[in-house]
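Working notes for the structure below.
Shown here: the complex without one of its protein chains, the others still in place.
Here is chain A:
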Amino acid sequence: MEEVDVEPPVTVSTGSAAGKHLGFAWGPGDILVYETLYKASGMCSPFIHEVRKDEDIYSPILRKLFNESHHIFVGLQTIREDLPSKNKKPQFVSISKNYRSVIRACMEELQQVAGVSILLAIELIWNLCEVLFIDAAPAGSLLLHLLDWVRLHKADVDEKARDVLQSESPAEHESYWDVVLGYVLQGRLEEARQMLVKQASLHPAARNMFKLMDTLLSKMPFYNPSGTQTLTEFDVKWRHWHEEVDRCLQDNSFASNQHLEAICKILVGDEDTLLEHKDLLSTWYHFLVTRLLFCHPTVKPTELHYYAQSCLTMFLDSRSAPEPLDSILLAAFEFDIHQVIKDCSIALNNWWFVAHLTDLLDHCKLLQSHNLHFGSNLREFLLLEYASGLFTHHSLWQLAVDYFDHCPEFGRVYLELQIERVPLDTERKALKVLRICEQRQMSEQVRSICKIMAMRALRNNRLGSALSWSIRAKDAAFATLISERFLQDYCAKGTFSDLDLIDNLGPAMLLSDRLTFLGKYREFHKLYGEKRFREAAKLLLSLMTAKIAPRSFWMTLLTDALPLLEQKEVSFQDTFDLQKHTCVSLQEEDIEVTKVELLRLALARNLAMAIVKEGTVEA
């Protein structure tokens, strides 16, 4: 099979002559391309072109597919490993059917829009994989499942039947025999019989012939898997019936009616007759299943590929070449799972199908594992590709997270790389991203995102927001910086902004000295405001003692201390200590002369008052 390695080039209309270079830049989900000249000068078209992959993640209907299959996927990952295999198979089959019903639901919504045929093809392939690989039906049941498969994907017989039955004289409708033959080809013999009754009533003279056909049709044995009959017994019965049909053919019992003759030949499995009705079969795999039904209903899974290959060859005439879908189905009949996956990856536009199917097959332990360094195995490789594709979408990226979680080798590092790039448009979105990182202990990403938000807030002068992000980032240096800004603001304006935040710092206050100072200083103001002077004084004293006040703030602190010294409630000891610290600070600092004088005066007066007060009490 020829592999298509290089796809046809995509022309980016740059509107220019030859000899120009194309520059490019990778973006999230796209690549920007522009005309330029490396190592030369000249004029180029001044456009930048945004090139994207044809991806379905932007389709609103397929979004439903992604959302619901995500749900199924997560459920599948959590199936307990310790259950014995035979208990798990029905679960896997059920999950497979769930996936398929989601596909069908999307098909219904898409209806006539382009893309339906892709979904149809996907469902067709998935269904066949379910029959052959997951359900792994043995001989006998295998054919029955394949019949179901074909019937599910060939709705036109029923449409035609409806038209025929609704007409005035069904037996004379132009599509009548198409319907009858269609039923027979699908092994729907009951329905064929009912249709034939209508024809029989029009030809009373041929009553016996119709009766014979009816009998043949009614007696065709179908294997019953849950019955007591063994496969061998069924086979014997079937051969008897087959011989009976053959005898009718040899006796020319139906010679006078070409249609009944055709049916008889079909029942006996005559290939030429089957091929004459290509238009009714419409596909080689329908031909395959019908041929098996009437030639070899006890076909074993291992024998399928002989029949499949020959049916494909017989069905396609020399003009038409096999299409990708045909190759995929053929690979499935050959039980070459890897080839199926490979061909699907090439033919389909989106990783959705191969990623989910491969994951399911892997859970069924049907994939051999290859060890390599790119992805730990095929399953992980495909899931990583699929999830990475989701990541560029503004809301679907959240689904991708779960997929990465279930890729043990590289899921985490892929998630780390990509989650950092999610644009933090709003606080809400940033918090969402953060929560995901925090849940997974991605501490570096948490720190980085908080830092980015803090920086952004700081640039926009939203100090409170900047501070709260720094605290979340546990970024002491940045918290210090922002606390400085707060304090500078206070010095300039005399009030604090974002009081709520500062008042409720709690243990976060300890992140940096400056932050602690900010918190405590605000507390001091509150105490003073509430006239709790004694506590205020003590707090101020502790701030000075602990030496966490920035130098630039000492003057302010001293100025704050002054009125306190006036207060009656402040004890002599505290006053004395305050005085001591103030003096020390005055000595060390280079402060404005007038302020120094004022302070000295106030302090002296205070000390005097204190001595008098204390002295008075003692006396």
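Following the convention adopted for this analysis, contacts are C-beta pairs under 8 Å (C-beta built on N, C-alpha and C of every residue); 3 or more make two chains touch, one makes a residue touch a chain; residues count from 1.
In this section, contacts and distances are computed from a predicted model.
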Open item on the list: As a check of understanding, state which of "60S ribosomal protein L6", "Sodium/hydrogen exchanger", "Centromere protein I" or "SEH1 like nucleoporin" is the UniProt name of the chain not shown.
Closed with: "SEH1 like nucleoporin"
Open item on the list: Going by the contact rule already stated, which one of A:Asp54, A:Glu81 or A:Asp500 would touch the omitted chain in the full complex?
Closed with: A:Asp54
Task: Residue of A:Arg421, A:Arg435 or A:Lys531 in touch with the missing chain, whole complex considered - done: A:Arg421
- [ ] Mind listing the chain A residues that contact the chain we can't see here?
- [x] 1, 3-39, 41-44, 46-54, 56, 114-115, 117-118, 121, 323-325, 336, 338-339, 341-342, 345-349, 370, 372-375, 377-378, 381, 385, 388, 410, 413-414, 417-418, 420-424, 444, 448, 451-452, 455-456, 459-461, 481
